[in-house]
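Only one structure is covered here, and it is reproduced in the block below.
And then subunit A:
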Amino acid sequence: MNSPASSPLLTSLLAAPLPQRGISWLDAARRENRAAFAADGLPDTRVEAWKYTPLRALSQRDFASGDSAAGTREVDPALFALPGVAGPRLVFVNGMFRADLSALEALPDGLVLQPLSRALDDDAEALRFVLSRHYRDIGDAFARINAASALDGVVLRVGAGVKLAAPVQLVFVGAVAPVALAWHARNVIELGEDSELALVEQHLGTGEQAHLGTLVSDIELRAGARLSHTLLQNAKGANLIRRNSLRLHARAHGTMHVLELGGALVRHDLQVELTGDGARFDGRGVFMPHGRQHIDTQLAIRHQGLNTTSDAHWRGVASDRARGVFRGAVLVAPGADGSDANLTNKNLLLSPGAEIDTKPELEIYADEVQAAHGATVGQLDEQALFYMRSRGMGRDEARAVLTGAFCRAVLGDMVNQPLREHLAESMMAHLPA
Partner candidate 1 sequence: MLKIENLHARVAGKEILKGINLTVNAGEVHAIMGPNGAGKSTLGNVLAGRDGYEVTAGTVTFNGVDLLALLPEARAAAGVFLAFQYPVEIPGVNNTYFLRTALNAQRKQRGENDLDSMQFLKLVRERLKVMNLPADLLHRAVNEGFSGGEKKRNEIFQMALLEPQLAILDETDSGLDIDALKQVATGVNMLRTPERAFVMITHYQRLLDYVVPDFVHVLADGRIVESGDKSLAIRLEQHGYAGLGEPEPTGASA
Partner candidate 2 sequence: MTSETSSAATLRDNAEVAEALGRTYSAGFVTKLETVSLPPGLNEDTIRQLSAIKEEPQWMTERRLDAYRHWLTMKAPDWAKLKLEPIDYQAISYYSAPKAQPKSLAEVDPAILEAYEKLGVPLHERAALAGVAVDAVFDSVSVGTTFRKQLADAGVIFCSMSEAIRDHADIVQKYLGSVVPIGDNFFAALNSAVFSDGSFVFIPRGVRCPMELSTYFRINAQNTGQFERTLIVAEEGSHVSYLEGCTAPKRDENQLHAAVVELVALEGAQIKYSTVQNWYPGDENGKGGVYNLVTKRGECRGDDSKICWTQVETGSAITWKYPSVVLRGDRTIGEFYSVALTHHFQQADTGTKMLHLGKDTRSKIVSRGISAGRSNNSYRGLVKVEQGADNARNYTQCDSLLIGKKCGAHTFPYIEVKNPTAIVEHEATTSKISDDQMFYCRSRGIREEDAVSMIVDGFCKTVFRELPMEFAVEAKKLLEVSLEGAVG
């Protein structure tokens, strides 16, 4: 193994001074996570969670930390405008909060929505539990550097019993800068008991520049809370490493739709813990790498409470020389009786140079369980193609229609109709010609 600290990536990330806020527990957590990052470096492909995502090329790049001009970089609001989404909004550009692009006026009662930098001023103690976390595994290298370096992010809280009608929009933009940047965002989201929230999160880029962005979110759903979370990623040429940790208490219900369209090297760790009895998670995702993109989704669902349900379906379409990676691990803990887990990953491989690596896993330690998974890699159904052509459609058109339908299936149960239509169109526009 190379000495980890020798890589340009590590050197550049560690060159930035640690942020100091004078909050002793926070400064300590930053120090320790940074020390761990410096000591262990990046995981190689022998680390199971990174088996299919080599970081060699990335480790040879360097990134400037922080963008002193982030507050003034030009970002066209049309970039993040979405139909069906016109509520409170928080926008970050190259990791920095942009009040000018955000919409925080007249927040509805029961909603706290502010940048982390401000929340730390107001009440740091409330964030102590989440932000003083230590990431212990070498596989968590990017969570470590995020914990050490993130200056800002989102703090969102919904009060108990509050049901918010309008979706809240969170936007993270990588804007073109004179040099490639590393930026980080740390989000803390909590839904109170029996509250309801629709969340639309976007990871975007203004150009093809290969920044490195890391995002870490902790999302907690108290008993009976309902979250509908849509994550749209179209980050152009960026390297984007993200982790979403969801914790669902009794009867909480989380729904997630994830669209991975852009990015150069993209990673999404989605960790779902069904802690409370009767908790439920519905996940749908699609990843569409093309060109030389590499998109890796690592979904881990843990059934802990009684009578919990997970239903997760991810689809991948890989073309050109791109690589799509999916791991879907379902764990049913001892005593988690009544668990019902269903997971599928279906993939289309469209080009000779493309690759799909998929790994559905079941790890079951309780017997009152219904658990199933499936994974496929293949092509479009020849019969369906023939059927469509016999009805007069050209071969390429028939392929496009079928591929589109294949991807669109993941949006089937999305409630926000205008948003759903828009996302479907974005996917279609993204299909290879």
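Heads up, the rule we're going with is that a contact is a pair of C-beta atoms (placed from the backbone, for glycine too) under 8 Å apart; a residue touches a chain by one contact, two chains touch by 3 or more; residues count from 1.
Quick note on selection: all candidates are chains of the complex that A comes from, given by their letters.
Because the structure is predicted, anything quoted here is derived from the model rather than measured.
S.K.: Counting any copy, say which of 1 or 2 touches subunit A in this complex.
M.R.: Looking at every copy, the candidate touching subunit A is 2.
S.K.: For the complex, give me every residue of subunit A touching candidate 2.
M.R.: Its residues touching candidate 2 are 52, 334-335, 347, 349-352, 354-379.
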